[in-house]
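My structure is below; once you've seen it, I'll send some questions.
Removed: one protein chain of the complex. Kept in place: all other protein chains.
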Amino acid sequence: MTLLNMSKVEASTPAHRSDQVFTLAQQYQQIRQFTEELCEPLVTEDYIIQAMPDVSPTKWHIAHVSWFFETFLLRDYDPSYKLLNETYPYLFNSYYVSAGNRWTRANRGLLSRPTVADVYQYRRYVDEHMLNFLEKIDEDTAQEITPLMDIGFNHEQQHQELMLTDIKYNFSINPLYPVYRPYKTVKHGRIPTLGWVAYEAGVYHIGHHGDGFIFDNEAPRHRVFAERFQLSNRLITNGEFMEFIQDGGYEKTLLWLSMGWDAVQTNGWQAPLYWEKVDGTWYHYTLAGLRELDLDEPVTHVSYYEADAFARWAGARLPTEAEWEIAAQPLPIQGNFVDDRHYHPIPLNEPPTAFPAQMYGDVWEWTASHYSPYPGYEPAPGSIGEYNGKFMANQFVLRGGSCATMANHIRPTYRNFFPGHARWQFMGFRLAKAA
Amino acid sequence: MTLLNMSKVEASTPAHRSDQVFTLAQQYQQIRQFTEELCEPLVTEDYIIQAMPDVSPTKWHIAHVSWFFETFLLRDYDPSYKLLNETYPYLFNSYYVSAGNRWTRANRGLLSRPTVADVYQYRRYVDEHMLNFLEKIDEDTAQEITPLMDIGFNHEQQHQELMLTDIKYNFSINPLYPVYRPYKTVKHGRIPTLGWVAYEAGVYHIGHHGDGFIFDNEAPRHRVFAERFQLSNRLITNGEFMEFIQDGGYEKTLLWLSMGWDAVQTNGWQAPLYWEKVDGTWYHYTLAGLRELDLDEPVTHVSYYEADAFARWAGARLPTEAEWEIAAQPLPIQGNFVDDRHYHPIPLNEPPTAFPAQMYGDVWEWTASHYSPYPGYEPAPGSIGEYNGKFMANQFVLRGGSCATMANHIRPTYRNFFPGHARWQFMGFRLAKAA
Amino acid sequence: MTLLNMSKVEASTPAHRSDQVFTLAQQYQQIRQFTEELCEPLVTEDYIIQAMPDVSPTKWHIAHVSWFFETFLLRDYDPSYKLLNETYPYLFNSYYVSAGNRWTRANRGLLSRPTVADVYQYRRYVDEHMLNFLEKIDEDTAQEITPLMDIGFNHEQQHQELMLTDIKYNFSINPLYPVYRPYKTVKHGRIPTLGWVAYEAGVYHIGHHGDGFIFDNEAPRHRVFAERFQLSNRLITNGEFMEFIQDGGYEKTLLWLSMGWDAVQTNGWQAPLYWEKVDGTWYHYTLAGLRELDLDEPVTHVSYYEADAFARWAGARLPTEAEWEIAAQPLPIQGNFVDDRHYHPIPLNEPPTAFPAQMYGDVWEWTASHYSPYPGYEPAPGSIGEYNGKFMANQFVLRGGSCATMANHIRPTYRNFFPGHARWQFMGFRLAKAA
Partner (left out) sequence: MTLLNMSKVEASTPAHRSDQVFTLAQQYQQIRQFTEELCEPLVTEDYIIQAMPDVSPTKWHIAHVSWFFETFLLRDYDPSYKLLNETYPYLFNSYYVSAGNRWTRANRGLLSRPTVADVYQYRRYVDEHMLNFLEKIDEDTAQEITPLMDIGFNHEQQHQELMLTDIKYNFSINPLYPVYRPYKTVKHGRIPTLGWVAYEAGVYHIGHHGDGFIFDNEAPRHRVFAERFQLSNRLITNGEFMEFIQDGGYEKTLLWLSMGWDAVQTNGWQAPLYWEKVDGTWYHYTLAGLRELDLDEPVTHVSYYEADAFARWAGARLPTEAEWEIAAQPLPIQGNFVDDRHYHPIPLNEPPTAFPAQMYGDVWEWTASHYSPYPGYEPAPGSIGEYNGKFMANQFVLRGGSCATMANHIRPTYRNFFPGHARWQFMGFRLAKAA
């Protein structure tokens, strides 16, 4: 999660006011609409719950993304705007300290009011004011707000992904195993054997350049030196991870980082999150309900520690984020995204090429890199600057987007980040090794 | 909460089968209906939440009381009965270890499914089967099940009270201060000065005798010796408790039990639960929303420790449960019960008499007595015996019922019990002292 | 632990000043000397440690009992007295809030200084001033301080007992199993079968009367009504408790109080504290080191919950404290006390009589009574009043003294108390039942 590179984006806005405003309004409507599409399978009760502190109720998500447009656009740029409810800023701020006090994160699931209907009314209210506002603004204002609108769009896309992973977690603990949307069958052949793609040592450029929206943590573009390395030509599968389990991977202390071993012991981990053994057969809970484990799918819902232990067991390591980005730079952005509405990683269905497959979509790929600022990193000024930089401690970078990410949201330079023990996102990995 | 005294109740059942069955069915419908009346002000979202581990979602309450009839009546006596859903016994058992595993109590608020509609369907299903069953049974069965039905009725009444106190707690943490039902004005004159009623030393009989339903912890009737004592002629009011606060009661360590002082420090208590000072004026959250504090109402939502500290400050003590029962025995069971639909204690509106006022209704009265078995106490056999006895450690007895109790649920021998730090029930107190 | 009944004791002091002072000085020296005798087997390191928050380092005990005489005698009555070290009152106060701030109890084991030698120097300093002071006082002062001296003596005796139980706990967790003092063999015949002694229903007097020192919680003497009851004629043995274990006592939920079952689950209890199974044989750690379990010894180091579960398993119950005191009143105070220097309960070695055996010494006997004030209870005024009353919540009464108690410290009216989960004192039990 990150902050806009202001200068870049401003330079890239088109000259004709009406086009630009039209585009903003159109984008706004499309993105807001997709959020609501994701809610279609839910009943009122599903919007309320928060099954662990890391997840948020769907109700909160759909209010919070509206709060974002209200707070950073309407309240700052539309002098006629009035709050629908004076308590909502307190309830729907996430962590912007400079934007005022907020309701405790871990207690978001303790509020029955405002109701789901109230929250949809709030969305309508914000939408109406936003669209009126966009109709009325002049060219200069359009220029000025485009960076903020872009953040608002990307921010809502990030919450669309969280809505899916949070709903999944909330449903997963329920002994009734609710189905979010039914399984769509995917045909595929045999998964190709794991192979390696080699990259030469040298000075590479990393980080964003050129036009287009980015978060602030992707800049500035800078040079890194990479020693010669190889990347696995595809993601690790459930079948491969099963071998690790069957070889006693979860019992072999020496395979694990010290904090990873603590997590295994404390949480009793014996398999990825959502895996369940019933009468000798492995199942996993998915957004399509409890399904028998498909060994050909990329493994997902593993922590950094599990990915790292697997890599050590396999005689390899995880790639650094620089290595991943070097490999991703020449590749088209295509893969199993939320646009395809699988809501789950799918098996690889193409023969090996000279390039690594599955770099985008399916699962966020854990890298070996702690999340740190790039040389010359500058957070954006103001409240919106509290977006990325303040989380740069004790987290690992993930790359490439997942089956819950919008295709137009991801880039080769995009840096996602989570603590090493997190598992509820669609997290998987590929291997790396020295050449 | 307690267990049926079998022999007593069996002896008291009427001779004519049809009357008895008719009465059972009528009682069943009345009690079940009142549960649903209590839910009328709620929207779907309100049924789901659990704002602290001690409270349960309304959805859970209305399912659990149905589970009780399903488990102890239908499954044991109606051979044709089939479960509506195999998972419900697991989800809706409370703490009956011998009735099987159960969903963790503190996690009851994490489940969106079964939905509220599902749970009402479950109620209908159980109701239908119960009424069919009651229509078909013969006289012997009617005799046999009457004690169980009585427990079921009383059990549901207990949960009616918990529903109100749990909804109140759930609403109270919400910055929107939801109103359950609007305030009904109560007219009253000046509260009479606190006076004392004296009782002679001697051997008294305590505990239940005669016919009628009781919980097992009210038996057997036995003798106690009471030294001469006096009871205050009414409950302590908000106004009197305010004096305690203004005199620094919450800061004076020596007024407190050691565990009470710990609770004050740990929780930052400075007033009863739900009291709130806004711009120098005291308010309290009630089921009618946030209202200015009425100094004439009996104080409520205080812990045992606060009641005990107040008593010490006032140069008095709390009555023992035996003293309370001695005083209550000759009095009619009347007071501010849930039947009056105030959902809150009301000011005393009668002149002093030779007897203590407000013994029933308004607030459960903390006594100085730890909750222990009476001499010769026998828990009922079977699962239903897990009702009272196993809680006989580290709890205090409360007497007299509250504004959330049904009038026909309370008796002079009725023993309620809670840990000393509990505050979310309608708990208040009166004073006692040596003569 | 308790507070002096002032009026009683003052009335009982002898007429001749010199005798009285002589007695005070002699008692002082005897009691102070025994504290140091108990330390003889220790090396410096043993004085420092605190293996759990409930225990205190020996160093702290021997300083705290000196602080008691310094604070309540020397500082109040000897105007020439100067503190040896200004920090000691802060370090060695236990819980007397009104006597000033104090070092956190759980952190007593984190201080290397003052050293053991410093603390002995402090003892000498206090002793010297106390004896000088006692030499100089006039008759009136002697009269006035006798009650405080008596508390000081009894207080130090209580800490002598705690020193032994705390050293035992501290040693017990050490894989080297240190020996405090070697085992003294005890000869005995076959333990008599468990029998019962019956007592008639009626009004009894309970609590202290007559002369002599008591703690404030033993007064006032008052009347109770006891229904007919029976007491077991001896303590429960290790052998009997072993049957409970072998019958699956620790796995049968229905035998346990709810809080007891929680304690079993949380702590993984499967036997009394200090029991250890090595290669199929049961041992227990004692102050004489790790010894094979002697089935004839009274069982000890069980919690209230284990005693209560055993009683339920055996079809009986624990006695109330009133029942215990009724039985104890006619009996001589004799038994296995610390005066005998066994530091462990010993097998019963006498044939059954008309009276219950082992009422005194060996183990403190858990009673079914929560610890509550007697009717008319008054704590002593001033700091010293913080001794008993403030602990009257969520504790159970134990009676009769143990193998770590001084014979001249115990009485039929003596009320010890601990939370239901405590096990590190020498705690055991006998059974009761209705007649």
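Per-chain numbering from 1; labels A, B and C assigned in written order.
The criterion applied here is as follows: contacts are C-beta pairs under 8 Å (C-beta built on N, C-alpha and C of every residue); 3 or more make two chains touch, one makes a residue touch a chain.
Since the model is a prediction, treat every value here as computed from it, not as a measurement.
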item	value
For the chain not depicted, the shown chains it touches	A, C
Contact residue for the chain not shown (choose from A:Y28, A:F171 or A:F229)	A:F229
Among C:L91, C:I206 or C:A393, residue touching the chain not depicted	C:L91
Interface with the undisplayed chain - residues on chain A	95, 97-98, 201, 203, 222-227, 229, 253-254, 256-261, 304-305, 317, 368-370, 372-373, 375-376, 385-386, 390-394, 420, 434
Chain not shown, touching residues in chain C	43-51, 87, 90-91, 103, 107, 109-116, 170-171, 173-176, 178
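Here is the rule we go by: only the chains that are shown with their structure count from here on.
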item	value
Pairwise touch network: line, ring, star, complete, or other	line
Interface numbering overlap (same over half, different under half) for chain A and chain B	same
Inter-chain centre distance, chain B versus chain C - centres from mean C-alpha coordinates, in Å	38
Computed distance of Cα centres, chain C from chain A, in Å	61
Separation of chain A from chain B, taking each centre as the mean of its C-alpha atoms, in whole Å	48
Junction residues of chain B - those touching two or more other chains	none
